[in-house]
Every structure is written in structure tokens, then in C-alpha cells.
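Yeah, one chain of the complex is gone here, protein chain that is, but the others are all in their spots.
To keep things simple, chains are lettered A, B and C as they appear, and every chain counts its residues starting from 1.
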């Protein structure tokens, strides 16, 4: 692959130091996301050093260590003006094919970052690459999902799915004032990690999550549910876990185009349902601040560290669920 | 019918002065809501005078003129403690059959009001019965739906359905700071009333509401949609009208148990969908205050005034859509 | 005066079409603000057309009609990142002397606007210059003060001072859902204008505002006070008008360095007091949207229109209180 070059005055070229494989990359790996041209670079979790900046980049200069959002946003369109950066009319996702802006990814030595001023953040000196890395994607995705659930301090939360995103959601819910967080997953080692971080484990292979959580909430159900798996099955579970007047915030990526919404039941119970890709730019400064002060430790999800050349091995392990999160050490 | 009596120390008996027929009463009229026992009194919109109070009623005394919520709530259960009065574990809807607490209704000379302290409000002296009446039901339902939509000042709103509830939603959205409110209905006289109140009329019999509203919002769609009809068809319309990152707040009563939720599309657009019966107790003081100061005029929806004895005629007119809102003058 | 030139790549030069004299300019007129160098251009309310842009200006191009904030902000510093643009570490106020960034003003044919991308907004086609003009200063100042008061829909507000800023505060409070707005001023023609816009007039030359407003709020006082005069006397009045648990939001510019805060009394009453210059960038899109849809009409305060050459006459009239708001027509 040739090294990327500045194409627009708002671009920056960064030399990638640390990257990661994201669960959503598996969709590309399996070819279920169409539109990835042959020879494309994928990947969208990255920390690196600014190598070159376009003439209109004001906030960064060569040598700055930066973490970036997985999606880019112009900062100027009506959507960005509303702080809805994930709805940017000229945005896109790095390394995710033609349907998402046809941008090259970051699992490479160099990467071109469009709208660098909006997309990047300087990494605080005290933080390692790995500590900062996830603020550009899964940590801020999970944190934003909890924010979007309208969580009020003292409330209860159920997190469905304790993969890396779910684990980040557990930590985020606690920082945002949840009294109890129920961590639901079929794999016991996953709920065990959640428990270590302060959650109440709900190993769904051993207990029925609905009856278990209902009982532990005095028959009410939880105030908010974070759905972090994807697909109609876990969404329906969310509706069974939530109390009347409660909220469901879903971030699990799915390929199902519709699901049967429990309309009548929700009319009586007054349920709020939200699903949406993350708005990283809105919350990234907050998550960096919380990591910097030690209130959130995103590195707990890392299971493997491999040099970039062994990325194919990383994908294989990840796909076979032998790795929870793979770091790719680029330089 | 025998006059009602105090059954619980928290009850009050009121002498009804002014009642109304609600759209939801038609479900009972047609028998589509099961569980209404023969000889039941229906009706749940009412202004009256307190005639007698149970021994634990502290806030009202004989002679107080009051307006009451259509649903009752105990004020003490965990749901009420969270201000979720519509989710009260011992609540119910007046005159709506066994599935809703088996309470008698208010289209009668006297009515028993459970949990009087929580359910009733004193009517400010300056207000007529008709001005106060709708704060107990359709005005506060509509107002609450706009609150639930998370409307921010300066945003655009589409109201689907300009019957009495929709007209109240138009007024509420303007009071809550909407820049423009698009009023959608098939009937032109309804959108004309909405226009008189400050909305942009969208007569859906003449223009395509999706292309029309999309064009008038510079291709974006609206920030929030209030669905005030009921059923999957208008809910799907709501999804077509809302912009990325927008919110849908549905209050239309429906008998459909599910609908096809546009999951994939919502994942990309980040849509929030909420449907639920109203939480009158939460907002009734606010709507009374706004009516008292003249900022909202709920009486614009009244088309007919009939003595209680002519209630059957009122139902007939209402059912045939010859009446928009029928007031029953009881005493 | 020589025409201004691009000094920084983030600058724009605009050809001013319409300017105005602001109450705060009188402090310069009287020399009470130190640090204005001889030959300086003052003025900071302006609508114009972009004439030239620095190489890093991305959002505007020659020919765009724009309105701008009275203060400039970089958009990149930690304060701007928090949306606290009025606290920008490299910001300043146009035409307000060395203590405020030593920037030239806009009562001239051409003006240099630093940080053009952040400071300017395109004027919607439907709006005249005069309609858009005040979003850059007094309208958004007043609107922001009401936002800062934490006003909840249905609450009561007192606005102290019905000069141009106070009149804008009256309109803003109504748009933001106030049930009643009490407009307090010594001059009866000012409270009369406020009344025309929907406020309850409180001519302080004829009635005692404290006893009058206390009586009209059933002995409680108002939920929120907007202080739009400046100085300890009207601030003390605010403390007398506000109810227990209420909020005071002050924007009146003052030269008093301290005042006697009623500490003990506030401890019992739980009062919130906020004073601060406006954060235009935070709210300007909202006010433009509200003006565009006709919900706020800022032009009601204009009393005089003069060509730029007659600016000295404008200042004289304004200083002698013979003009409420003077527009300077530049081109």
C-alpha cells in the first residue's frame, strides 16, 4: 500500500503507533458489510503522532500525539452545529467502505484523517497509548449509550452483553451514578470481569436474567437497559428487563432491518427506546478526562497485543472468540 | 345509578359540574376495550365541587372547585416516589373498566375520586370550568408528549393528527419554544385551526407531508414528531418526518400489539422513540398555570355543549366526526 | 482610518452594511472604560458581507452575508471546548479597547473579524439586516440570561429594566415558556412596549414593584429575575422580588466592584445568583432560528436609523435617552 497523502487542507497524516481490532471490523472480515474495495485498509481505533497537516489544520502540528474518533465530522454543517457529529452531512467512518464515505482505515503505518481539527484530540501526557485509544471508539460509544439512556444518579442499570463495549458500559454507568449495574452475559468469565469492576453479575447461562433481575429489583425491573450485543433477540430481552417508565439505549450493531416492537405493551408502560451509532465528538473530552483521573480503566478489556504484521492472526483469534480485545502495535 | 359513597379514607366525592367526552371513550362506546361491566359509568374529564371527603383527605374540603386527573395515583408507591404517577402500582383510570382498576367514571352527577389529595387540583378562581377541564386529560397529555420529546427551544416539530389532542400539542410546542410547528392532518379544517394558533398547516389530503416538510426544513426533517393519531401507519410516517438524531413521542392510543420497527435505519440515524399514556400529575400544575396566564387556550377545541342527559347524542355526533369535542354540562 | 487587512489566516474582512450603537458603547463614549487608544474604531453590532477571507477560513466565502458575535472566540482552547466561548483564553470584544483584546470595532465601512469561522453566522435569506443584527449581541445576551436563569415552563419572571436588552428578555422569557413576565421600569413608555409584547407592565414610577409583584404572585415573589440595568441597587431589588428557591440572572453592566450580598437571608431562602457577560456563540443559532420563524421580533426596539456619517448625532441622542436604539446604515 502506498502511504496516504494530504488530499484536503483540513486533513492530517498521522503515523499510527497503536491500533486495535473492533468488533465491528468482523462484519468487514466476514464480508457482510458491502462496498469494501479490494486493497482497502480497514481499522478505526488508533493513537498516533501527527506527521503532516493540511494548510487549514489549526489545532494540531507535527509531533502531537493524538487519539481520533472512529468517524469524521466537518464541524460546520447544520448537524454538526447541533453537536450531532455522527449525523454530519459530509462525515464517514474510517476504513468502513463506500457506504461510509470510502475512507481508508488506520490498521497501517500511516493514516489520513479528514477534518483533523474536529476528529482528533491531543493525548494527555500522563496517559499511555492504550489508555487513550478507546476514547476514540468503544469507551465513548459505551459512555454515550449510558448518557443517552438518561440515567439519573441512584438508578439501576442492566447491561446486556459484557464484551469490550459492555464492560465499558458497566464502568460508565457506575461513574454516572448508577446504584447497581446488572451485567448480563452467557459467558461467565465476562460477567466475572464485570463483577470485579463493581457490577452485579448475571450469568445468563445459569440464571434466567429476567426473573433474576426482576427479583433483585423488588419486582420492578431496571430503570435503564444498555443493549450491547445487537439484534432483535437481545432487544426483546431489554423490553422484558426494563421497568415501567424506563429507557432502553441500544448500541449493538445488527444486520436485521426491522423487529417486532411491543407497541401496546409500551403504550401502557411508557418505554423510551433509542438506537444509534455513537457520537464520539460529543463525549470524547469527558471520557479522556475520566480515564486521566483514573475513574475509568479501559485497558481491562485487552487480551492480546500483537505487532501489526500479525493482524491476520489477531482477526482469527478475535473471530474465534479466543481474544476479547486485540491491540496492534504498529510502531 | 345510586350515588357513589366514600369507600376509602383517601376518597373524595365530587359533584360534577362539567364533563367531556374523550376520544378514548369511543373505544368503550364501540366495545373494543373489554371488561366494562353493565351499568358502569364512563368518562374521565371533569370539573366539579367537593361534596364530601374521607378522613385522610388533607388538601381539599367541601366546597372546593376542582379539576382532576383522568388516572389516579397513590403518591406513596415506588413508582409515584419517582414521579411516575401513571405507573402507580395501585392506580387506575376513571370509568375505563376492570383492566384499569374498575373505577366508575365522571359522566354523572356525582363521582368518587380515589386518592383525592394526589388526583385533584383546586381550580384557580379566574378560570371557568371549561378552561380548567382539559388540564386533567388531553391538554396535559399533549403537553407531556411535547416534554417527552425532549424539545429544545428553536427546534422544529411535526404534530401528526390535529384532533383535540393534536391541537393541544401545537399550542404546547409553541409555548415550549418550538420555532415552527408543522400540523399534519387529512382534514383541512383541522389544519386551518392549527394554523390560526401559529402552526404551519400541512393538509395531508393535498400535499405529501414527507416531501412537503422535508423541503420546508431544508432537506433535514423535523427535530421532533408528536404522533397523536394511533397505530402503525402514522408511527411509520413519524419515522419518515424526523431528522437524524431526532425524537418521536407517540401518544395515539392504538389496538395494534406490535409494529415493524425500522431498526437498521434507526441505528444509522440515531432515533429516539417513546410511546406511553400520559403522566398527568407530573405536568398538571404547569398546564393550569399556562392556561391561567392565557398562554394556552384549550377551549378552542370545543364544538358542542350539551346537558348530561343528551350524552348519547354527544357520543353519536362525536363518533360520526360531526363534533370535535363535546362538553357535557352536568349542573 | 485605513481599511483593515487580514492579519491572521483565521480572519475575515467584512464590508459592514448595518451597525448599531450599543448601551455598552456609552461607557467608551464617556471614557469610563480605560484603554481605548486614540483613533480606535468602536462598535460591535454588525451585519455585513464577507469581502476577503484568510487561508484557514473554511465556513465562509466572499459574498456571504453574515452577522457576527460581539466577542470573538478561538473554538479550540479548553474553555471553548466546554462551549464557554465568552471565557475563551484568546478571545476579545470588538472595539472595546486594550483590556478586551485591543480589537478594532465595526462602526466603519470595513471590519476585520478574528476567528471568522467561530464568530460569524450566515444570515438566512428571509431576514433583513436589522432582523439578524441583534442576534450578534443584545438579543442573544438577553436570551442567554433567561436560559441561565434556569427558567422552567409555566414559571413567572421579572425583568428589571426595559431598555433594548430588557425588551429582548421579555420576548425570550415568553418563548421559553414563562407563564407571566413582569416588566419593571421607571419609564412608562418602556413598560408599555413590554406590555404590547405580552408582559405585565410594572411602571416603577407609579407602583412599588416589590409590593405589586408580591401581591400578583399570591405573596410568593417570582421564580426568576432578569436584572438588565446594572449596579447594586437593581441587584438588591432582584433579591426582594425573587421567591424562596428562586434564581437571579444578572446581565446589567456595572462599574461597581462589589455589593453587599444578603448572605444570611439567601441561606434561608436558597437563592441562586449569576452574573456574567453573554456567551453569544452558545445561543446565536437558536435566536436566529426564532427570529426567522417570527417568534421573536427584535426590531421593535429600533427608534432611529442614521447613515454612518451621523454616528456622533446617534451617540448624542442615545446618551440623552432620546433614542432607544440607533441603527447605523453603513452601505
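Quick note on the criterion: contacts are C-beta pairs under 8 Å (C-beta built on N, C-alpha and C of every residue); 3 or more make two chains touch, one makes a residue touch a chain.
Nothing here was measured: the structure is a model prediction, and the numbers come from that model.
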Contacts of the unshown chain among the visible ones are A, B, C
The listed residue (A:127, A:175 or A:264) that touches the chain absent from the view is A:175
Given A:89, A:102, A:286 or A:329, the residue that touches the chain left out of view is A:286
Only one of C:90, C:214 or C:266 touches the unshown chain, namely C:266
Out of B:55, B:255 or B:331, the sole contact with the unshown chain comes from B:55
Missing-chain contacts on chain B, rising order, are 10, 55-56, 58-59, 76, 81, 117, 285
Touch rule applied to chain C and the missing chain gives residues 78-79, 82, 84, 86-87, 148, 218, 220, 232, 235, 243-245, 250, 253-277, 279
It is residues of chain A that touch the chain not shown, namely 152-155, 174-177, 179-180, 285-287, 289-290, 292-293, 295
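Following the convention adopted for this analysis, only the chains that are shown with their structure count from here on.
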Contact graph of the chains (line, ring, star, complete, other): complete
The assertion on chain B/chain C checks that the Cα superposition rotation, as a multiple of 5 degrees, is 180
Taking shared numbers over all numbers used, above half giving same and below half different, the chain A and chain C interface sides are same
Whole-Å distance, C-alpha centre of chain A to that of chain C, is 41
Touching two or more other chains in chain B are residues none
